[in-house]
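Missing here is one protein chain; the remaining ones are kept as they sit in the complex.
Chain nomenclature is as follows: A and B, assigned in order of appearance, with residue numbering initiated at 1 for each chain independently.
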Amino acid sequence: MARKRYIQAINEALVEEMARDPKVILFGEDVELSLFGDTRGLLAQFGRDRIRNTPICEATLTGMAVGAASAGYRVVLHMMFSNFIYTGFDAIANQMAKLRLMTGGQMKLPITVIAGYGGGTSSAAQHADTPYPLLMNLGGLNVITPSNAADAKGLLKTSIRGDNPTFFLEARARGGEMSEVPDACEPLAFGQARRVRQGDHATVVAIGTMMKHALEAAARLQEQGIQVDLIDPRTLVPLDERSIVESVMRTGRLVVVDEARDRCSAASQIAAVVADSAFPALKAPIKRVTVPNVALPYAPNAERRLLPDADKIVAAVMQTLKQA
Amino acid sequence: MKINLKLARAGMNMEEAVIAKWHRKPGEAFKKGEVLYEVENEKSVEEVEATADGVLLEVLVPEGGEAKVGQLLCSVDIPKL
Partner (left out) sequence: MTNQALNVRLVHLYEQMLLIRRMEERLSQDKAAGHLPGAAHLYIGQEAVAVGICDHLRDTDYITSTHRGHGHFLARGGDPRAMMAEIWGKGTGICKGMGGSMHVADVSKGILGANGIVGGGFAIAAGAAFGARLDGKSGVSVCFFGDGAANQGVFSESMNMAAIWRLPAIFVCENNLYSEFTPSHEITAGRLQDRARAYGIPVEVVDGNDVGQVWEAGARAVERARDDGGPTYLEAMTYRIHGHAEAESNLLGKGRYREDAEIESWRARCPIQKLKAELLAAGAVSVARIEGIETRIAALVDDAAHFAETSAEADAELSFDIMFSDQTA
């Protein structure tokens, strides 16, 4: 075990996977110098055939990922800020997510798309989005949202080794966060949630960037004698529905914390699934702590007003407890 | 050779249409290029031409009737395709 930064763990996963498999290639804007730190040092170690800066042309980069994968390479495409997923969305939605089905299973597309998501840094609306609802709904894409360094490393390995198009969404504002990472970090299976805290009073599901706030909220609730079952889904597609439902069957109350905008959020999907599968056990309506349906503002106080935080999570949990 | 003709999907949004008019009765012959029937969609009435010489055998959807895309409209005898 060693304490590492989130972004460092991601970097290690890339180094290890590229060393392990010569078919892994990585391209994207500014990856050689590494704007986020995740691709630092890769060029020096692996050379320009395997790591390469691209022009700024997201609509073509996403399509090229499909082409290179069709030609037998394991592609890692870095799209920088997750809003740029929209810029390159056609080949994501119409090619990446569809080609395997359209070709009757002929095509294997081992593609990992890395992008940093989330707000809270006054990056303004075009650099602060949480786009996974759109990706979840497309069909043939896996969507990965690691909240901590160890999960990030293990899940990235699985993304790269897997044969399906996978969106690995880095918690942008957590890059510097330090936590324990096992020395021999194994690939982590998709669709396996992690129970971060044990409790019987309410279930809290916190996605990606939201885990930090949820942990703070859980600690504050504990001081009031309220124990929450805190769950990190780790992957949104595939989603570990069973672990979440099992927890709610015990606690009867659910709060889902999601940095996506409320409308059609991942939280909505989780709430619907739980309402369907655990209805008799519910003691209160399911609460979603999400971002309002507006573009994110620039001013720090205005942005803070919209983003989930520990206060809002505590309030939501308390609301579920009010209805006995 | 007896062939069944179905309502073809003209345009990608079409789900159904009304058979506005039959230009032949059962037993009557037609030539390639002649209008066999007319189809009414949300925008207009279109003429459907025969793609080979033949004889109309049976009409399954009468004039004014609605048919779904893929539904059998009639059967024809085409000696040579």
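One rule holds in what follows: a contact is a pair of C-beta atoms (placed from the backbone, for glycine too) under 8 Å apart; a residue touches a chain by one contact, two chains touch by 3 or more.
Just so it is clear, the structure is predicted and the values come from calculations on it, not from any experiment.
So one chain is hidden, and I want to know which residue out of A:D90, A:E177 or A:E241 touches that hidden chain in the complete assembly.
Result: among the candidates, A:D90 touches the missing chain.
Among A:G140, A:P187, A:G252 or A:P297, single out the residue that touches the unshown chain.
A:G140
If the missing chain were put back, which residues of subunit B would it touch?
Looking at subunit B, the ones touching the missing chain are residues 3-12, 14, 39, 41, 43-44, 46, 48-49, 51-52, 69-70, 73, 81.
Touching the missing chain, which residues of subunit A?
25, 49, 52, 54-55, 57, 59-73, 75, 90-91, 94-95, 99-108, 139-140, 142, 162-164, 190, 238
Keep this in mind: only the chains that are shown with their structure count from here on.
Let me have the rounded angstrom distance from the C-alpha centre of subunit A over to the C-alpha centre of subunit B, please.
54
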